[in-house]
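Structure record follows, encoded as structure tokens.
Note that one protein chain is taken out, while the other chains of the complex remain in position.
Now for subunit A:
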Amino acid sequence: MIERTPVLNLVTHAVLFIGLAIAFVPMWLVFVAATLSLQEINTPPISLLPGSHLWENLAEAWTRADLGVKLTNSLIMSVAVAAGKIALASITAFALVFFRFPGRMTAFWLIFITLMLPLEVRIVPTYAVAANVFSPYQTILDVTGLSWLWQQLTGAELALEWNLLNSYTGLVLPLVATATGTFLYRQFFLTVPEELMEAAKMDGAGPMRFFREILMPLSITNMAALFTIMFIYAWNQYLWPLLITTDRTHRGTAVMALRQLIPMSGDSTGGGVPDWNVAMAGCLIVVAPALLVVALMQRFFVRGLIASDK
């Protein structure tokens, strides 16, 4: 579409720039704060120009929050969540869209309902399950009297237990088990012409082959989008990692570690020293991988939006 409306162009650009400024100024302040020394940052007014202590602040934040370990943990968790999500979402959507089986609509609605139950809402039961994956089954056995029967027969107490606390599995699984990606994929699969599947059938390809060799390559932009969204979502998780990791030194995530950098009175680490410069430097480090993922994946989005040879 070609339009010649100079005034409108000006206005829209102005709006864009204002929006950019609103989004960018806090980031700028974080950056500036990360470059100041302890003295400079505690001298009002706040400086708007960067200082010269960036590297030492970064180094200080890195060692104090043990970011090497924490960033690795975050990375493992986020990649696992994103990859798990893509695998789960694509295959469930495939089943829902391309197969007719009894209970299809029930499955659809069950998945749909999980959209209304984000992790924060079901955090207590989720924690209980993570503490012992078998606890629902144990409860069923207890209530039905089967465990009593077992005890009578074998003499041993029936106690099923599989504990996910403090493990990557525990960190990742509850974040994977949601419906967002499934719906993204479902929408995409619904746009795939049915003839494509029929052509594959005529070519002799079975369902899994069709899924792997035709649907997956076609959904590459979908995948990139979902990967980015889920990566950021997992990266930014705070509450769940806080609950599930008891061994924070080895299993803690980067976002949790940030908390240790924030000066707070009565805190064991901060001790009330207002060294916001180090905290902000930590922020810069923690936000960098997420930015990197967006920057890298963005290329795929744009290509997906431009290429129309579907």
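Everything that follows uses one rule, which is that a contact is a pair of C-beta atoms (placed from the backbone, for glycine too) under 8 Å apart; a residue touches a chain by one contact, two chains touch by 3 or more; residues count from 1.
Just so we're on the same page, contacts and distances are computed from a predicted model.
> Quick one: find the hidden chain's UniProt protein name among "Succinate dehydrogenase / fumarate reductase iron-sulfur subunit", "sn-glycerol 3-phosphate transport system ATP-binding protein", "ABC-type quaternary amine transporter" or "Thiolase".
Choosing among "Succinate dehydrogenase / fumarate reductase iron-sulfur subunit", "sn-glycerol 3-phosphate transport system ATP-binding protein", "ABC-type quaternary amine transporter" or "Thiolase", the correct UniProt name is "sn-glycerol 3-phosphate transport system ATP-binding protein".
> Looking at the whole complex, which of A:Leu196, A:Leu239 or A:Leu296 touches the chain that is not displayed?
Going through A:Leu196, A:Leu239 or A:Leu296 one by one, A:Leu196 is the residue touching the chain not shown.
> For a quick check of understanding: of A:Leu218, A:Leu242, A:Ile262 or A:Val287, which residue touches the chain that isn't displayed?
A:Leu218
> Contact with the hidden chain only, please: which subunit A residues?
193, 195-196, 198-205, 209, 214, 217-218, 307-310
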